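The complex appears here without one of its protein chains, the remainder shown in place.
Up next, chain A:
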Amino acid sequence: MYQPDWSVIPQNMGLFLEGILLTLEISALALVISIPIGIILGLCRISKNKIISFLATTYIEIMRGVPLLVLLFWIFFVMGRFLQLGPYWSAIVGLAAFSGAFVAEIVRAGIQSVPRGQMEAARSSGMSYVQAMRLIILPQAFRKVLPPLASQFIILIKDSSLVSVISVVDLTLVAKNLVATSFRSIEVWTFVAVLYFIMTFTLSQIIRFLEKKYNSYD
């Protein structure tokens, strides 16, 4: 019978904490960068200009078609070589570029869910297209995209475990290294699974709270 020894967990709490922080940091930075990317891409996708919408659609299709793992390797070994990105920024750029495509689709769906009459009312009062987007459409789209955007952030936290392959010492790589030295794979991986769950579950609760607050007008 295998005798579990959980002492490996408290003994290495500092390492786990550093891993959690790096995982959250990379995911949050990637999300923060992917939101403007997503808004711009989403707006380009619904643009009347065929070239602009084609370019945006192409980007989105590529990001959906290439596995994140391959994308991370490509950015680290190909793009990173020319740009001197290093593992940390390669990870963030990779996650943001990948996530941006999904955020774009969320933004597009959010904007298109706002009834056409809203844009017409705004434009007929003299607002420019950009003003109407900023003052009338995006605030309404924002409320609609909050839940899917939250799911995207949760996906991002989970996907960020892949950055361990380009030697970013996130929670997953901390665990991998610890298993290699302590041989306590059952204890370490169980604990790490629980940690990921706590992060994503806390986040989904925060989002639920925000959703209630922002949807109070109807």
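Here, a contact is a pair of C-beta atoms (placed from the backbone, for glycine too) under 8 Å apart; a residue touches a chain by one contact, two chains touch by 3 or more; residues count from 1.
Quick note on the criterion: contacts and distances are computed from a predicted model.
Per the UniProt record, the chain missing from the shown structure is "Polar amino acid ABC transporter ATP-binding protein", taken from the list "Sulfate transport system permease protein CysW", "STAS domain-containing protein", "Polar amino acid ABC transporter ATP-binding protein" or "protein-glutamate O-methyltransferase". Across the entire complex, the residue among A:Ala28, A:Leu68, A:Ala109 or A:Met127 in touch with the chain not shown is A:Met127. One of A:Ser47, A:Gln112 or A:Gln140 touches the chain omitted from the figure, and that residue is A:Gln140. Listed for chain A, the residues touching the missing chain in the whole complex are 115, 117-118, 120-128, 131, 135-136, 139-140, 143, 217-218.
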